[in-house]
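Note that one protein chain of the assembly has been removed; the remaining protein chains are unaltered in position.
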Amino acid sequence: MKPLTGKSGTNILIGIILALAIAAAVIALVTTDRTAKKGSRLGPEFGYDLTEQKKIDPALILYREAAPVIKTALQKPTALAVGPHDRIYVAGDREICVFDSQAKPLPKIKLTSEPRCLAVAHDGTIYLGIQDHIEVYNDQGKKLAAWESLGDKAVLTAVAVGKNDVFVTDAGNRVVVRYDKSGRLLSFIGKKDPDRNIPGFNVPSPYFDLAIAPDGLLRVVNPGNLMIEAYTFDGDREFWWGKPSTNSIDGFSGCCNPVNFALLPNDEGFVTAEKGLTRIKIYDPAGKFVGVVAGPETFAEHDRILSGKGQGNLEGGLDVAVDSQNRVLVLDPLTDEIRIFTRKTKNL
Amino acid sequence: MNQKESDINDHAAARPQTCPWYQPAVATAVVAGVFSLIVSVVLVANYLPQRPASRDLPEDATPLESAEIIRMKENLKLNPDDQLRQQIRGLDLQLRRQYFHRRTVTAWGAWLLLGGLAVFFTALKSAAHLRRKLPLPPSKTAPQKTTLTRTRLSVAGLGAILIAAALALAVFSTGDITQNALAPSDEIITAPPYPTPQQIKAQWPGFRGPDGSGRAAYNNIPQSFNTDTGENILWKSPVPSFGHNSPVVWGNRVFLSGGTDKIQQVFCFDADTGALLWQKDVNVARPPNFESPEIYEDTGIAAATMAADGRRAYAIFANGDMVAFDLDGNQIWAKNLGIPDSMYGYAASLAMYQNLLLVQFDQGPDEQDNFQSKLFAFDGATGALVWRTDRPVYDSWTSPIVIDTEKRPQIITNASPWIIAYDPAHGKELWRLECFGSDVAPSPTYAGGLVFAAQPYDQFYALRPDGSGNVTETHIAWTVDDIIPETSSPVGNDQLVFLLDGAGFLGCYDVKTGSKFWEHDMKDMFSSSPSLVGDKLYLFSEDGVMYLLAAAEKYEEISRSHLGERVTSSPAFTDGRLFIRTEKNLFCIGRMP
Amino acid sequence: MAQEQIDSKEISRRDLLQGGLRNLCLLGVGGAAGLLIGRSRAQATVWQIDPYTCISCGNCASYCVMEESAVKCVHAFAMCGYCDLCTGFLEPEPDAINKGAENELCPTGAIKREFVEDPYYQYTIDEKLCNGCGKCVKGCNAFGNGSLFLQVRHDRCLNCNQCSIAAACPSQSFRRVPADQPYIIKEAYHAG
Partner (left out) sequence: MTHLRSKSTLTVVLLAGLICAAVAQQRFPPPDFGPDYQMPETTTPPPQAIWYDLTDLAVLVTALVVASYLTLKNRNRNYIFLLMVFSLVYFGFWRQGCVCPIGAIQNITLALFDSSYSIPLVALAFFVLPLAFTLFFGRGFCAAVCPLGAIQDVVLLHPLRVPLWLQQALGLLAYVYLAAAVLFAATGSAFIICEYDPFVSFFRLSGGINMLVLGGSLLLIGIFVGRPYCRFLCPYGVLLRLMSRLSKWRGTITPRQCVQCRLCEDTCPFGAIDIPTPQTPDAVRTPDRVRLAALLMLLPIIMLFGGFLVSHLSTPFSRMHADVRLAERIYLEETGQVEDTVDESDAFRATGNPPEMLYQQARSIHDQFIRGGWILGAFLGLVVVGKLIRLSVFRRQSDYQAHRAYCLACGRCFASCPVHLQTLKDKEVITTIKQ
């Protein structure tokens, strides 16, 4: 190259500069990471990793999956219950699917609106929570009654049936509603009341479960406080248990858990279902951690589907029920299946 | 020549060799250059990762500050300690300050560098300008011949380098992966060529929706709109040519057809913006003796609604032309089925079952009074005929629906005198029921486990679709005869069924028994079919009024909105949106952001 | 003189040819433009993240052409549970539920926690501090309602012809949306 102007003595220098510049340009071009092959290049403090928390010590797993999965055939199952003769009831879409204890389908019950939760009494009467009210069906699937609406804000998430009473959790109004069996509203339980030492229910997401324990007290999840609380039917808060911990297996993980629970027969304790760390655990009646039914590894497909919805844990929380043979039934609303776990025999 | 020389001398005189500004310009350039260099060094230093300059840190602190704070946090978990807590907070504050400080330095540095370089180059250019030498003729002229040869060689050489590079790339980049997963065009891994029921449910793939029953899968449809204020009107686009057919929607595409006896067209709109994505004329090879039929004015050439399956969109016209376009508007196949012999013009919309495109091709009888009606199933991808069934019926103006009962999927067809159900996989007849005595226009509907069929001016039937053979005597669940649709089709859910006649009488019946809950005179004229969105009933009158009623056991009008344009087709519903075609336009009604 | 004539003839022939070609080119360019005008839109489009497919991988923080990314976290308040123990704000196992740096998830301290009433807290994003890394989005999605999510902030976005974050996005969540509806804000509809 010849300079158009200037001294020719500088040519070598210019040549070196040009060669270096061309080399730098080519290197820059070749090493460009346009598709983020090297990842986000952010430091470790920008990472959020739950891999450790998802691991469960195999010695803690007391149950194994012992029966074939039951496909619900519902597009969107919402709730699970076990009724007399260990019949399995799954509510969803606009119907209730019924299976006998051997998973054989029984006639379905058609509904007129989408159910959210249900409970089955000893006589087979079904108490069904629709968005804002309760509907009652007999064991033949005939609609007996539709109770009055609890208002626009109501989001019914769980029903429990006692001898004379029906209890409903309303996640929208953050309260438990007590009815008699004719549908007369008797009282509200669990409203914030410092005088009675009642903190009020903290319900950040539409999961709010309850059950009637053999000791005659209500057990209600206070999900935002990560506790299960015991109430008398008159609304006195008797005792409570549960602690938050994401790292330790004996605590309830995340911000609002458990999403659902069920009682083991013979007052043997609780089966709890959690979201976030998708797992089913066993606690004794006093709230002491006993063991694990199944952990995130078992529900990998559930987690995968949930991650594709991009809306956190707003839906898809596992529902649990226990039948008289001590089998733990888990409804996975995302894979539309019921999975059945039995206790490993050697541990019995 | 002398003249020129003097010019050059003048020119030289105008630019003295030594200008008083030359030295300052060079000095400025040097200063600016040094400044730019310093700024560059600062910027580079700022870019490189730094170690926190804290004195309180443990001695073995890692150079990566983030790792350090993570380690400290882990320590804190093991033994909670206020001092450590304070340390973490201090370090965190310091790190964040550093982080944002770096960002600020980068931003300022970039501006300073820009300024410095601007001054540097300005000064240098000025200096060069001031010392510009006179142009002088170069000593020698370039030897043409060798230059050209060398140039040719170098161009050819670069071509060769390119070829070598391409060869190298081709040789070194072929891996097993591509051969197995990508290359085989003959080894076919087939994805199902049709959408899943869930996918279909989320779309509006044909006349009156996923199952042809006029029920929306979404509840979030606006309950009113206002054409004056534009409230809830997302967009409105003119449809280039007329047709009675209703919009079908797949993904973000809305399909419509239209045309005259001369030209048939298919339109695709962007569901988000209303932009006309493409508009295609149908290009069909027709039989040699084909003559465009006379089109019955009230029906038009494009009364039949299209169908879409996410891969293609299909249209049929009153002259027997049928066409498939891919989503980009490329015509995939087209055929002419022969001109249907129909008294008021062909109007049956297309329906789909898996990959099959179903055409209810009902016609009047020939001179010997033999039936000519047929039901076709074509392969959507290729247009090949998969099966064909002859139908013992007269010409009709209804559309087939495909329903999924507990036992099996069925195609339901209404035409005088039979309502006939077919197996969609093979076209075998499943059951038939005699209920029509004359011309039929309302399409069948399926709701609450029953099939509904209307014989205008005569009787309305609810049937159980679980029989086989002739079920006329056995499978009629109930009938009513007071309000009967003539053109619109009924709509129902698991509790209620609604019948709307052209004069605006609307009846609400128990789906199980047929007992009437209420009837109401809407005092308006209707051609469009009613639709159900959750527990709301949507009606569009011919004058373009949208009535929103509660789909309940009591009559209740919720709202009334005016389109201001004539409506004869039925709306389509997708997530949060309602599409309705008027005489001239396509409206998209949806929630405003 | 003769030479000149030949030249001028040659030139005029060349001019003629050039004129023809020029008109052809003009026709070509104009034709292509005319063809595309039918498909064009005056209203431009802008880049946006589909929050329903975003996996908050962190690439938004570092692959934007801007030093400070145009992607930032936003909060759909109507979806938020107002948790005390917010997993988008606190480390998975916080030492205590407070604003201490040892408990906060956000590396840049961009989430502000304010007491509303017992037991509810409101979380807001200080956009000046947010760098779009998505760590809080992961935390909120992992346990909570997913009310925190990433969006391209159009006061910062340069609307590049080819978004370099889009090229680096592993879930292909970047797409162009009409400029008059430039955000995809998560809806406050809950299932349950």
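Every chain is named by a letter (A, B and C) in the order it is written, and numbering of its residues begins at 1.
Here is the rule we go by: a residue touches a chain if its C-beta (ideal position, glycine included) is under 8 Å from a C-beta of that chain, and two chains touch if they have at least 3 such contacts.
Everything quoted here is computed from the prediction, not taken from an experiment.
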Displayed partners of the chain not shown (whole complex): A, B, C
Options B:Leu148, B:Met343, B:Leu385 or B:Met525, residue touching the unrepresented chain: B:Leu148
Listed residues B:Val31, B:Ala217 or B:Ala550, member touching the removed chain: B:Ala217
Hidden partner chain, residues of chain B it touches: 4, 7-8, 11, 47, 106-107, 110-111, 114, 121, 124-125, 128, 135-138, 141-142, 144, 147-148, 150-159, 162-163, 166-167, 169-170, 173-175, 177-178, 180-185, 189-192, 198-199, 201-203, 217-220, 250-252, 270, 275, 277-278, 310, 326-330, 574-576
Chain not shown, touching residues in chain C: 7, 18-19, 21-22, 25-26, 29-30, 32-33, 35-37, 39-46, 50, 52-53, 55, 57, 63, 65-67, 74-82, 116-117, 120, 122, 124, 153-155, 157-162, 164, 167, 170-172, 175, 179, 182-183, 185, 187-192
Residue ranges of chain A at the interface with the undisplayed chain: 1-6, 14, 17-18, 21-22, 24-25, 27-29, 31-35, 76, 131, 153, 155, 171-174, 203-206, 304-305, 307-311, 314-315
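Here, only the chains that are shown with their structure count from here on.
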Chain nearest the overall C-alpha centroid of the shown protein atoms: B
Between B-C and A-B, the pair joined by more C-beta contacts: B-C
Whole-Å gap between the CA centroids of chain A and chain B: 34
Sequence positions of chain A contacting 2 or more other chains: 43, 45-46, 247
Numbers and ranges of chain C residues touching at least 2 other chains: 93, 107
Chain C residues touching chain A - in the complex, by the definition given at the top: 50-55, 57-59, 61-63, 79-87, 92-93, 105, 107, 119-120, 133, 135, 138-147, 149, 164, 167-170, 186, 190-192
Footprint of chain A on chain B - complex, ascending: 64-67, 69-70, 77, 133, 198, 449, 493-495
Chain C partner contacts - residues on chain A that touch it in the complex: 33-36, 39-43, 45-48, 50, 53, 78, 116, 155, 157, 171, 199-200, 202-207, 224-226, 244-248, 253-257, 275-276, 307-315
